[in-house]
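Here is subunit A:
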Amino acid sequence: MLLSMQGICKSFNGIPALRSASLEVGEAEVMALVGQNGAGKSTLIKILTGAYRRDEGAIVFAGEDVSFSMPAESQARGIATIYQEINLAPQRSVAENIYLSREPRRFGLIDRAAMREGAAAVLRAFNLEIDVDQPVAGFSAATRQMVAIARAVTQKARLVIMDEPTSSLDEREVGILFDTIRTLKRGGVSVVFIGHRLEELYRVCDRVTIMRDGKTVTTAAMADMPKLALVRHMLGKELAAFEAIAKDADEGAQRPVRLSVRNAGAGVRVRDVSLTVREGEISGLAGLLGSGRTETANLIFGADRLQRGEIRYNGEARAYRQPADAIADGIGLVAEDRKVDGIIPDMSIRENMTLALLPKLARAGIVDRARQDEIVERYITALAIKCTSPDQPIKELSGGNQQKVLLGRWLCTDPKLLIVDEPTRGIDIGAKSEILRLLRRLADEGLGVLMISSELEELLAAADRVTVLSDGTSVAVLPRKKLSEAALFAAMAHQVE
Partner candidate 1 sequence: MTTIETQATAGTVPSGKRFFTLAGRYGTVAAFLALILFNVVFTPNFLSLQTLNVNLTQVATIVIVAIGMTLVIATGGIDLSVGSLMAIGGALAPMIFMGTLFPVSSMPVAVALAFVLPVVATGLLGLFNGLLVTRFAIQPIIATLVLFIAGRGIAQVMTNGNLQVFRNEGFQFIALGRVAGIPAQVILMIAIAAIAWAGIRYTVFGRQVIAVGGNEKAARLTGIPVHRVKLLVYMISGALAGVAGLIVVARNSASDANLVGLGMELDAIAAVAVGGTLLTGGRANIVGTVIGALVIQLVRYTLLANGVPDAAALIVKAALILLAVFIQQRAGKS
Partner candidate 2 sequence: ELPKLAQKETYKVGFAQTESNNPWRIAQTNSMKAEAEKLGHQLVYTDAAGSAAKQVADVNSMIAQGVDLIFLAPREEKPLIPAVMAAKKAGIPVILLDRSVDPSLAKAGEDYVTFIGSDFIEEGKRIAEWLVKNANGKSKIIELEGTTGSSPANDRKKGFDETIKAAGGFEIVASQSGDFARDKGRQVAEALLQAHPDADIVYAHNDEMAIGAIAAIEAAGKVPGKDVLVLSIDGGKEAVQAVIDGKIAAVVECNPRFGPKAFETMLRYAKGEKIDPMVINEDKFYDSSNAAAELANAY
């Protein structure tokens, strides 16, 4: 046994996040760690690495009792970690990020050439040809994720921990990652893999540890744990099947067009994008990473300025100069990166959720507290947000619950068009179908939804029509009837070759 964590307890402000959780990982084993949002997976990992201090429990690593007081110590002992929120220094270059804290040296000075070449070499192994001297901030979430992975695997660790490493990766990159994990395993390295996409777990993991409400429910060999049983353990109850909730686009073909984008472009990321969202439909937007989906969303929402082409909203030409203009028209955007673009960390759930609605909640500039409370209560219940009270700071919620609050932020404004960029990223499977079903219900009530997703399964299940982007250009529109994994892949690979 390489790692054994037993009876780990941890409370935040008196609220238990972990109540006697345990985790055991063998040598050269890939251990899946699963559980609903807020089950305590990330917390358990942070206790292991020394980012958090445990209240109770024992940790044995490589045969010794350990208690790391900071990540530097666990790293020195051979534990490499990719945290859930990609942790890189944004202004430092790719190469520096990969080698930070263990820079190659010559005569005590940093050996820059070695660092640059080493970084380029690892990334090349990941099929990533990028300028390693550029600051990581300029790269897409996926590229940053790959850099973080590269950083971890080059650490020559005995245990590599990956907290939702695939949430921003596309299929191809996931494949690369899994090859890497297998290579690590062959080299005798153990891996803890946290993820919400179950089929991925079955592809690489040997065993699985399931957590629920801060406790470890069970541990079993992956092969002995059918998907349904796994979900049952996670949720503590049976799950209604993941039904297809999409409708035939033809059915709505006569519906009025809510949004139409024609040959829109700005900068080099969005070259020529055309797409349509009708009233009452969920219109999907697919593409490989860096294909320009997020930028297209920003363009529509007025977060970036339109430079070419036109955007029509309810038939009228629009060029929003700032998000406030788009919001005034009844558009909402659930942003892709919730940490940077979404939450106000120190504000309460209540404040975060009603931020976009505030001007409408007020009379003469004074917020109507009663209405505010009522709305917040309603969405906390509707979205099953796990929290102690609406006054809890949002930063204390687990990633998935934060996402739900942000969804609530827009839903409560009663939007006419909702753009959701990776709406279920980091959301557990139970909540995921809830959210998709919720979007469908809202669409049925007349909302137009533009859904960006990297999960094909999700698009297949929910989208009435999918526009495919490649390299900033819309290359295909697939109606419901022609929608299949193969068709999407074919369209996405177009021009990418």
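Just so it is clear, contacts are C-beta pairs under 8 Å (C-beta built on N, C-alpha and C of every residue); 3 or more make two chains touch, one makes a residue touch a chain; residues count from 1.
For anyone wondering why these and not others, all candidates are chains of the complex that A comes from, given by their letters.
Given the structure is predicted, the values throughout are model-derived calculations rather than measurements.
The candidate touching subunit A in this complex, chosen from 1 or 2, is 1. By the touch criterion stated above, subunit A contacts candidate 1 in their complex at residues 10-13, 46, 51-55, 70, 83, 85, 301, 303, 322-324, 326-328, 333, 335, 339-347, 351, 355-356, 358-359, 361-362, 365-367, 369, 395, 409.
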